[in-house]
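Here the structure is laid out as structure tokens; the discussion comes afterwards.
Missing here: one protein chain of the complex. Every other protein chain is in place.
In this document, chain identifiers A and B correspond to the written order of the chains, with residue numbering beginning at 1 in each.
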Amino acid sequence: MERLKNLFSGLKWWKWAVLLIMPYVILMGFLVPLGQGITSITPGSTATGANINFRISAYNSQFSPDKSNTAWLKYHDLHLPAKLVKVLSPQEAEVIFDIPVLPDKSVKFADLSLIINTPEGPAVLPSAVSLRNIALDSTTIINEVWSDNKLNINKEANFNYPFRNLMAETIRNIYFHVPLWFAMTFVFMFSVFYSIRYLRKKDINDDQKALSLIAAGMLFGILGCITGAMWAKYTWGQYWSFDVKQNMAAISLLIYSGYFLLRKSLSDPDAKSRIGNIYSIFAFCMLIPLIFIIPRRYDSLHPGNGGNPALGADDLDNTMRTVFYPAVIAYICLGFWLAELNYRIIKIKNKIESHETYSK
Amino acid sequence: MLSQIVSLVKKDFTTEFKSQERIAGVILYLFSTILVLYYSLVKVERFLWVSIFWILLIFLSINALNSSFSKEIRTRHWYYYSLVHPLAVYFSKLIFNFIWLFVLTTLSILIFKVFFDVPPLRFGLFAVTLISSTLGIACIFTFISLISGKSSDQSTVMSVLATPLIFPIMMAGSRLMMNAFGLLSDTDYSADFLSIIAIDIVAIGLSILLFPILWRD
Partner (left out) sequence: MKPILNEYFIMLFQADFLRSIGKIYVVAIVSLIVWFGVAWYLLRLERKLKDVENQIKSFKS
């Protein structure tokens, strides 16, 4: 017991944050189930006037014939109720539609989304069916109409993460991959703070702090690149898709590896820290447009590009926020912890070396 | 300070033009690169024009600006330091590098036009892009060449440090270039242009803040 007390005594609050929040993030990240989602629908295309029978298979769903299930096809603001939802198994169902002509006759092809509403909550498949919008001959009579009334959708009954088609379970990577970038940026920002303080006060400790913070930030950046590549392989198809954010990440790593190269190439210890810190300030300021401005101008596979702000409601719902923000805090604190250990070792080393030169 | 800048720029030009082999070297480099491009490509499409132009510009600037602080000997640094304000040295270098890079780029475009006749659709946008991006590149190279001038392995450090730093300028600039050649459907170029200007201003402002610290050795 005494030993345990010693182990934790004198820990700063942000180290406690890492120790407490990390298990929370891992537990929540892996244990909270995914909401139900539709994975496939056959047939994928149809024409107006058809009485069509879609067979859908779903993920994580508990369809049951005893409960009331409804379904709609949705086109912008218009929707069409299903005539019947026939449950085959907890993961499979058949939905039957009579499809009338869309009110806007000029549309030739329309991408319809499918919404299925169960007591557990809704499931949506965006652009599920492509509809050929053709005029009907007089013999086919369809009673259904496209309406724009408000849809009566059940609330999500369980605590779970949203299902997105390409991502499926990998949506949990938001807690393990994205905070790496947040932590990297934050740690670099702090290193700039110490660099500026070094240039003003010429305290060598500030220089060592900046150096170890940059090392920790680099670790996070490299990990972010590798984990991002892994995630990209199983959602976008390639490890490196030359997406604008991926390139920017690689370039910011290049810029900061230049910092280490510069320090290596300078021999005089005073010039090393002075010029290194000047470069790191310059580099960080050049990094700001790279991270925050330019990616928004380009089409990207990442969310939050092409003008819309990152992490809007579509990408991160309230359930995910309860885990994501703690995860970011925990990663930042972890970065500081790693940097601090490095800094303390460097400090002791410098002390020994100065002591040795004294005694000689 | 203005007179100091003017005289320093003049001095830079005279020393640069005195050593004719440097100018001849850069121009020869330009010619041979474009000739190699001509033999390997023969016909250049518009979108290739843009990418080739940027590759040419980056290597040209590494080649032409890399020695802007190294050719001065250390002792001469001391001499300047006692004579003039450090910002005068900085601005003279910046102006010299900017003019030199701009002249070389314009020259390379002229040579380019002889071999591959692809005119830009919007000439004004093209010229503005050229000026703003060469200004940014000249600024970053001036700063980095002073940093790398202090290290043992100058040319490697220079290219490793400067190339990733000019990447944001290159991205926004190539978008503007594409716009000038009519390659983009989205013809609104104000955001790209503003981001280049912002990068230029930030780079110059930072240099003004950091250069005096760096200069005092």
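Everything that follows uses one rule, which is that a residue touches a chain if its C-beta (ideal position, glycine included) is under 8 Å from a C-beta of that chain, and two chains touch if they have at least 3 such contacts.
All of these numbers come straight from a predicted model, not from anything done at the bench.
Asker: Please identify which of the visible chains the hidden chain touches across the whole complex.
Answerer: So, spelled out: the chain left out of view touches A.
Asker: With the missing chain put back, one of A:40, A:53, A:91 or A:170 would touch it. Which one?
Answerer: A:170
Asker: Have a look at A:11, A:189 or A:352 and name the one touching the chain we're not showing.
Answerer: Per the contact definition at the top, the residue touching the missing chain is A:352.
Asker: Please output the residues of chain A touching the missing chain, sorted low to high.
Answerer: For chain A, the residues touching the absent chain are 26, 29-30, 34, 59-60, 167-170, 172-173, 176-177, 180, 216, 219, 222-223, 226-227, 230-231, 234-235, 334, 338, 341-342, 345, 348-349, 352, 355-356.
Going forward, only the chains that are shown with their structure count from here on.
Asker: Flag every residue of chain A that touches chain B in the complex, lowest number first.
Answerer: Residues 199, 251, 254-255, 258, 261-262, 265-267, 271, 274-275, 278-279, 281-283, 285-286, 288-290, 293-294, 297-298 of chain A touch chain B in their complex.
Asker: Residues of chain B touching chain A in their complex?
Answerer: It comes out as residues 140, 143, 147-148, 150-153, 156-157, 160-161, 163-165, 167-168, 171-172, 175, 191-192, 195, 198-199, 202-203, 206-207, 210, 213-214, 217.
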